[in-house]
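Here the complex is missing a single protein chain, while all its other protein chains stay put.
Presenting subunit A:
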Amino acid sequence: MRLATTANEAYTASLAVSELLGCKRCGGGRGQDEELGIRIPRPLGHGPSRFIPEKEILQVGSEDAQMHTVFADSFAALGRLDNITLVMVFHPQYLESFLKTQHYLLQMDGPLPLHYRHYIGIMAAARHQCSYLVNLHVNDFLHVGGDPKWLNGLENAPQKLQNLGELNKVLAHRPWLITKEHIEGLLKAEEHSWSLAELVHAVVLLTHYHSLASFTFGCGISPEIHCDGGHTFRPPSVSNYCICDITNGNHSVDETQVNSAGNVSVSDSFFEVEALMEKMRQLQECRDEEEASQEEMASRFEIEKRESMFVFSSDDEEVTPARDVSRHFEDTSYGYKDFSRHGMHVPTFRVQDYCWEDHGYSLVNRLYPDVGQLIDEKFHIAYNLTYNTMAMHKDVDTSMLRRAIWNYIHCMFGIRYDDYDYGEINQLLDRSFKVYIKTVVCTPEKVTKRMYDSFWRQFKHSEKVHVNLLLIEARMQAELLYALRAITRYMT
């Protein structure tokens, strides 16, 4: 593997985990520990994210009073301050809503027992081979009294949870294929039946963790260091993963490459921002003047939808799924990638006929009270969040850009807004950005630092995290829309 020799010294610290466990793929040297014969877990030295330099991220202790209470609440609820929280704190307003929702989903009143909730979280995160989330929830699962046997694979879990596997799979990769038959199959399975309320709870959890997996990869969240007693904290079966599993072997070399590449293209990227601003200005103006014909508008959506299927990173290499996580789901070949190559057809979902605000909300709130409200709030905050800045520019109205990102993600899922001109997407989102969005949303496990660095080069890290928030919320809403529509159809 590429990283072993060149970057070994600089990253010895970072390889602590793989050293301990002797990862064969990256060949991480096992050196100093052998002398003592003691395995000492060590901090990775990267901070909460591998993509964002530690110094850019808010240090715990320097937060303001309001953030402090958010941190304190989070710590009290989870017993930790995880790296996701530390990265999301770039956007405190969102973080607060996010933590509130997550806390409610996992710990407050709900139709599902606690260990089921964490197990569903594990199932969902495992779909994207997100060892980070899997590890967290394996701990939580055991902590709330879950049966360790279940962790040996979905087939060891109760039939009821096994039945959910299919929905999990479809929801994660091709949500448009969810039909009311899926729902019926879950609700009418004799003694293994789900109740409607349980199902809605499960669906919300699945979508939450699918998109959280996107965030984890999209922002390069570092694995948690369970400082004291790390070994005991981490169940032996999942613990022998290696950092290269998460980054697919790209995590170290890229940094140096991109750094050098970044130096060359500083002036280019400066113009990138300018060009983007200019385009937004143009679009704003010509929107009033020239109107595309109806046919044109319709075809623009179709084009964008079809193209989004082929947008993929050129260095898209075959990656075998991480072994240990993969046992949580049976069908590893079922992913987004497979059918995109075969150019499948995604049917169009008209948001004007079934939207979150009017329909989804009511259904969720009816079956799982208060959660509709919480998710609704989170969507609103994510969608409307703005600081009116773009890179070095201030006082910019970014609503057009944010809407383009949101609608582009929905477009990938075949969700169409009648009142949106999909031509705007092409104007505003360049290829590298689309690659990033596409990868984060559809195959998050393939996100690399190079992808992260190569889009929007002049933008701040906080802005890139902001983009990620849009991505995960849009993805969650898209999955929810399909699942809830199927439930609605089942009910009518």
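The criterion applied here is as follows: contacts are C-beta pairs under 8 Å (C-beta built on N, C-alpha and C of every residue); 3 or more make two chains touch, one makes a residue touch a chain; residues count from 1.
Here, contacts and distances are computed from a predicted model.
Look at the chain that isn't drawn here: its UniProt entry, checked against "Auxin signaling F-box 3", "WD repeat-containing protein 46", "GATOR2 complex protein WDR24" or "Vacuolar protein-sorting-associated protein 36", names it "GATOR2 complex protein WDR24".
Within the full complex, the residue among A:Leu112, A:Val273, A:Val396 or A:Leu471 touching the omitted chain is A:Val396. Residue in contact with the omitted chain (choice from A:Arg80, A:Lys180, A:His359 or A:His461): A:His359. In the complete complex, the hidden chain is touched by one of A:Leu58, A:Leu81, A:Leu142 or A:Ala298, namely A:Ala298. Against the chain not shown here, subunit A presents residues 277, 280-281, 284-285, 287-288, 291, 294-295, 297-298, 350, 352-353, 357-359, 361-363, 366, 373, 376, 384, 388, 395-397, 399-400, 402-403, 417-419, 488, 491-492.
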